[in-house]
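Dropping a structure here in structure tokens format, bear with me for questions.
The complex appears here without one of its protein chains, the remainder shown in place.
Let's look at subunit A:
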Amino acid sequence: MYSTSTQKREWTYTPEKLAAVRLETNIKFREKYESVITPEELELFVTPEEELRMQRSIEDAALKFADKFRPHIWPSVKWTALAFFKRAFLVWMVMMGCFYLAMKIDEFYITIDDFVKNMNVGDPRQNAERILKLEPELMKVLNYNLTVHCPYRPFEGHLMDMKTRMLLLNFDLESIRRDSMRFFQNALQTDVLLVYPPSQIALAAINFGCMLKSDEILREFLRKMIGIEEDSWSARDVRPEDLEKLEKTVTRVNHIMREVEKQFVAVTEQERENHKSRLSQIQNLLPILNERRKEAWRAGGCIGQEPGLVTEAPVDSDDE
């Protein structure tokens, strides 16, 4: 469950920490090529903010891909894939591999051939090869923490609770489903899944859906869940911790909704084009830079570790 999961332990950040990690990764990348890069080329390297925009642009494309994918992808597969991507992006980038891996993890059976059929650029065989090659590297980057808790089941749970406990509503709760799904789609393009527990994100989605119909639903609902009675007689017996929890939850839910609103800036066509060209430029530059590093290393007399060489940590044998 979520409270004991690696998702909570290893991959949950505060917004400040997220910014710090992104900055750190960016700096490390630049340092790697410092000695061999010219200033003009250095211009090409992205700042953390630009990197974030590029990430959003890729995510946007990914969501479009997911919606067009046949057979229809389950929402939890989408969420898992984007979660992998965001986590990996804190290290480096690749989206299709995330999708393929997410399908495997979530038991959404698709063969690699059917998968690459949905990709409309590139040669299918090459694509398949690349994705399969990426898989183990991706898992390594994720530190093999592959279980992602999605907010869809908590969403259903909250919905069921509402339907059972709140009998005085004057609208059909099923109608909020569409708006809530839109909320989730937008939330996927923000950082909320790296910061907040899925049950809270789900509650925010419900609130978003109900916002247009009525304001006070959230409070009432939470009161019923926590067990705080409404009428003034037993209101005196309410424990202060319960009230505190109520307030904090309401604040948190509102906070999440605001975050999603704030961070979800749709990516324009122009921006996407810019990103694409920038990306390809950097991709072309990287092999050259790597060669330069290698030569510098050789010129220096081959001291230290060869750049680009992957050292594997020793693995304990099963035979012992």
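Here, a residue touches a chain if its C-beta (ideal position, glycine included) is under 8 Å from a C-beta of that chain, and two chains touch if they have at least 3 such contacts; residues count from 1.
What we mean here is this: contacts and distances are computed from a predicted model.
Missing chain, UniProt protein name: "RING-type domain-containing protein", from among "Very-long-chain (3R)-3-hydroxyacyl-CoA dehydratase", "RING-type domain-containing protein", "Acidic amino acid decarboxylase GADL1" or "Pyruvate dehydrogenase E1 component subunit beta".
From the set A:Lys64, A:Arg125, A:Lys248 or A:Arg298, the residue in touch with the chain omitted from the display is A:Lys248, counting the whole complex. Of the options A:Lys28, A:His72, A:Arg125 or A:Arg153, the residue whose C-beta touches the omitted chain is A:Arg153. The chain omitted from view is touched by exactly one of A:Leu23, A:Ile105, A:Met119 or A:Ile226, namely A:Ile226.
Contact between subunit A and the unshown chain involves residues 1-3, 8, 149, 153-161, 163-165, 197-200, 202-203, 222, 225-227, 245, 248-249, 252.
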